[in-house]
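Quick notes on the structure that follows.
Only a portion of the chains appears, each positioned as in the full assembly.
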Amino acid sequence: MVRGRVKGRYWATKRVATLPQGALLEVELENGSHIIAFDPLGCGDGEQVLITQGSVAAGYFDKIRAPVDALIIGSLDEVPPSRRR
Amino acid sequence: MVRGRVKGRYWATKRVATLPQGALLEVELENGSHIIAFDPLGCGDGEQVLITQGSVAAGYFDKIRAPVDALIIGSLDEVPPSRRR
Amino acid sequence: MVRGRVKGRYWATKRVATLPQGALLEVELENGSHIIAFDPLGCGDGEQVLITQGSVAAGYFDKIRAPVDALIIGSLDEVPPSRRR
């Protein structure tokens, strides 16, 4: 998984029918690049999130074959690095 | 997913039989690299699109095993960044 | 998908039994990196080709589980950029 911070949201009115309704969030990764991830958790701007990618992300959706290759699977608790373990 | 802008179209007369008929668009990603994505939405040059990649893209095609690893799944609504959320 | 130009061919006499017979072509991608793709189309040196990657490439092979993660799925028609759409 990779982690990143939520930086905004996108809307796509024109879309394939199998793309689930729900938030498409822009997330900035550690290296400065951006990906757009489906968010089932209701995350907000600035939140630090955990993202899974590839077919694993699509497997989250139960009865449909969702064309989603990036999914927010958690919001990281903010703890000081010195107390991480 | 990643976003990019449509920059042109390719044709491949010589092709494997399982490649579906339809537009193969060149899309320039944020980092300046290019990928070629199958477009089921009829997008045009300059349009900002959302792309899913990998086996998830092939899963869009219902009865065939399409050798497609990049699919346009939406056209992003153009909203000013300040109003994104 | 990505596009690239055919730059040569490899042979592997010592190989796993499930690797299909057929051409293994070196392809130079736009960014200068190289990948080796299975070619079912009989492409030649200098030809500009379309490549699909990952499990989607292996899905092309019907009855075997071929360990192929890069497949040439088309040869791009050479058209001037100004006439691409």
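Order of writing sets the chain letters: A, B and C. Residues in each chain are counted from 1.
What we mean here is this: a contact is a pair of C-beta atoms (placed from the backbone, for glycine too) under 8 Å apart; a residue touches a chain by one contact, two chains touch by 3 or more.
Keep in mind it's a predicted model, so treat the numbers as computed, not measured.
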Full complex stoichiometry in copies [only 3 chains shown in place]: 5
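Definition applied: only the chains that are shown with their structure count from here on.
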Approximate Å spacing (C-alpha centroids) for the pair subunit B, subunit C: 20
Geometric centre distance via CA averages, subunit C-subunit A, whole Å: 32
Residues of subunit B engaged with two or more neighbouring chains: 54-55, 57
Subunit A-touching residues of subunit B, taken from the complex the two chains share: 1-3, 30-31, 40-41, 50, 52-57, 59-60, 71, 73-77, 79, 81, 84-85
Subunit C-facing residues of subunit B, complex: 8-16, 18-19, 24, 26, 33-37, 44-45, 54-55, 57-58, 65-70
